[in-house]
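Partial complex: the chains shown occupy the same locations as in the complete assembly.
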Amino acid sequence: MPDTFPLDPGDPETAIAAAAKRCSNWGRWGSDDVHGTLNFLDDNKRRAAAALIRRGASFSLAQSFDANGPQKGWRRRTNPVHTMLDTGVDAERGNQGFPHGLGGADDVIFMPLQASTQWDGLGHIFDHGMAWNGRRAGDVVTSEGDLVTGIQTATGRISGRGVLLDVGRAIGEIDELPDGFAIMTEHLTATMKAQGASSMVGRGDLLLVRTGRLARARREGWGDYAGGASPGLSFTTADWLHGSEIAGIATDTWGFEVRPNEFDVAFQPLHQVVIPHIGLYIGELWDLDALAADCAADGVYEFWLSAEPLPVTGAVGAPVAPVAVK
Amino acid sequence: MPDTFPLDPGDPETAIAAAAKRCSNWGRWGSDDVHGTLNFLDDNKRRAAAALIRRGASFSLAQSFDANGPQKGWRRRTNPVHTMLDTGVDAERGNQGFPHGLGGADDVIFMPLQASTQWDGLGHIFDHGMAWNGRRAGDVVTSEGDLVTGIQTATGRISGRGVLLDVGRAIGEIDELPDGFAIMTEHLTATMKAQGASSMVGRGDLLLVRTGRLARARREGWGDYAGGASPGLSFTTADWLHGSEIAGIATDTWGFEVRPNEFDVAFQPLHQVVIPHIGLYIGELWDLDALAADCAADGVYEFWLSAEPLPVTGAVGAPVAPVAVK
Amino acid sequence: MPDTFPLDPGDPETAIAAAAKRCSNWGRWGSDDVHGTLNFLDDNKRRAAAALIRRGASFSLAQSFDANGPQKGWRRRTNPVHTMLDTGVDAERGNQGFPHGLGGADDVIFMPLQASTQWDGLGHIFDHGMAWNGRRAGDVVTSEGDLVTGIQTATGRISGRGVLLDVGRAIGEIDELPDGFAIMTEHLTATMKAQGASSMVGRGDLLLVRTGRLARARREGWGDYAGGASPGLSFTTADWLHGSEIAGIATDTWGFEVRPNEFDVAFQPLHQVVIPHIGLYIGELWDLDALAADCAADGVYEFWLSAEPLPVTGAVGAPVAPVAVK
């Protein structure tokens, strides 16, 4: 399988512009659209997906949300800080002042919305100052948040058929891809072939791509899991991501794309195509390992998936607690 | 139907102790149990619930998470504050320093975990210094969080059959119950009867009780929606909640219970029985209105429900973006 | 004394432009200047001010920083939320795991930097997209903060001679000015005359203007103290504020200016002149009552004042714990 980069590594601008033009969905669902590829996931798709619940076995795909996470503070992306407003210790000691022996505990959190398992909203990435569907970035996301495509617009829309492509297992050694491994379209199709019929990807699907990067971090420590070298999608998969008409895609990595990026001087060029131009929902920092083990065991790579983002008004991304049910 | 309170309003201690004794599930799932009534919701229940997805229509049951919420600061429960780390305005202006025209937006949130649509975890309420399953409160929830029954233990476990009892519609005028209305067991059974066979409640179900209180707040403004007078469950439903073997229950109110509480001097006495003694998961601040309208329209009050809490490690409650699919 | 507004209330734009032109300090301290009127407060001024410490009596001029403050959430300005990371209750119970009987308590805060007693930095207000000293607002304050005039540039510079003009006591009934009372230049000079020689205001001084508004809030409850009607400086004092060459000015009100503002449709027009054009440091939400009582008692209205802002890098304002010493 070819895994050499067919584009000029010195010219990301041209490559991005060309891919953006080929893959653009601007106007496809009207000039007012705020849903992007979630439009592919309709009631019919959802109804069909229900048949994939065969055993009732459920798998949480969320990483934990706590101070021991992978974040290292890049652009103020820190790990969540969870603190208590009331505790059981106070309750037990009688410090709380409630009547009839009642005691309570409450808590609070401070966290970047990209700190752990999350969906990128359509206002997360811009191309030359333009946002999804041809809007000016400065009209969409101000200091008050995403005024147009805030993540709350997605709530109630991200439940349907999930498909796992365990590229780590199909292609990698010890079920993991090495850092810097660019997942090309060929790898995706080879994985589908290796996994069999249940893993065919089509319109309206929620595609999960497992690289094994999280498994390695779990084994070796976070290291540079957040922002460092990683396997991930190649820039060259933009056309496949567009043509497949998937509703969303999520990976077990920090940044979805291969890192370092494939151009000489670049930062997340595939994001620049798929979010503002395709309108694609991208999930990052998902934990696909338990689900993947089950899929490997029973050979079934499709399932019901609910992955509704927390509807933080105006958010450009949001935490999510996805659940797959087989 | 009787709606007078059969207990001594001057003696909550005795009533709570008696109900706790009658309804205790301590030890039912072993001394190490951390799941409480979620044990009732197993793979078989989940598999059966899949058949309830008939049309693929989905309904988000989450209120929004933002500064315009109902919280008034009681015990430092404020509304969420969402701020931006990067914006589209900066991206458009070229302030960000990314290569090849990339722009990005990121954000952060500070919020009490009980600020909006949420599950109470089993470490949220104590009875005389004791937590779920007979543990000492001070051993369970310290300043470091819930060390035993943290909400992350529930993730992946709260998807299954949901049932809506729209008591507001069945019993109330203009589809809403008045503030101070105590929903007795009789009201629950009458609602089931009025709604028909699809609303029978049983083991492992996720029960949604709509009072109409949120619809009123939406119409009239928040007012004292958070913490003030409200319809809600009567203390006397403790035995029914225990005997029904439901996995969880959620309402469209701030506090699940009727407010003011039914005893003369009291604070959330039903919580004191159902969380530490029954081990029941309680959801609050859910938005049941769109779902209820659909149920009224088609007469079907059962559905698939996914309501996985955000797995904040050690949290005594957590935000959730529940989705019902019919 | 005249207290009628001599300008066209229907035309704030013209009035602001004219005042800005008359009062501009742009370029006065070079094109690179980031200190504005703090340039007036030099070592000589500071040395002279030391002589004002006669008794060693000190007065904190800070309001408290807590959840019970006046903020009502306008533009997400909430009250501070203070939570504990470790407590004495945990320490006493032996929950912390430290050796040799050590116990500890730690805490964390979330707060808008304008929540309580604060200095406005020079990046806090703009006039038609322009910031202090003629810079473009978008070059100065981005999502990353104030890149040029961040409040940390002021640290170590705001200690010197303080003067209190207790206009509330000199002009008002019961030592308080009514809401909507516009403090004109005449009121300032009349107060100086009434108070005597120690209250003459000059170059490099830190001027404190007491209206009595906080005393009323303390007596009657916060009400609309934050953002509502209030006595305060008249727009017409811009020239006096410029000509007096004070280093900074602070009041016991939320917003420094009279509220409602004097133009028909306006928002804080005096800010728009004094911050970006004069480069004046404005303090708000100061507590001047204890100091004022002492000044009234001994007739001495000048003192040493240290009011160093917390040096939050890139902040456009910052909390401060000012102390006056007489």
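Letters are used for the chains, namely A, B and C, taken in the order the chains are written, and counting of residues starts over at 1 for each.
Keep this in mind: a residue touches a chain if its C-beta (ideal position, glycine included) is under 8 Å from a C-beta of that chain, and two chains touch if they have at least 3 such contacts.
The structure displayed is predicted, hence computed values, not measured ones.
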So 3 chains are in place, but how many copies does the full assembly in this file really have? 4
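The criterion applied here is as follows: only the chains that are shown with their structure count from here on.
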Dist(centroid_CA(chain A), centroid_CA(chain C)) in Å evaluates to 46
Multi-partner residues of chain C (at least 2 other chains): 81, 83-85, 87, 90, 93, 95, 110, 143
Tell me, which parts of chain C touch chain B in their complex? 67, 73, 76, 78-79, 81, 83-87, 90, 93, 95, 110, 138, 142-143
Footprint of chain A on chain B - complex, ascending: 12-13, 16, 42-51, 53-60, 62-66, 68, 75-77, 80, 82-89, 91-94, 98-114, 123-129, 131, 136-146, 152, 155-157, 159, 263, 265-269, 271-272, 304, 306, 308-317, 319-323, 325
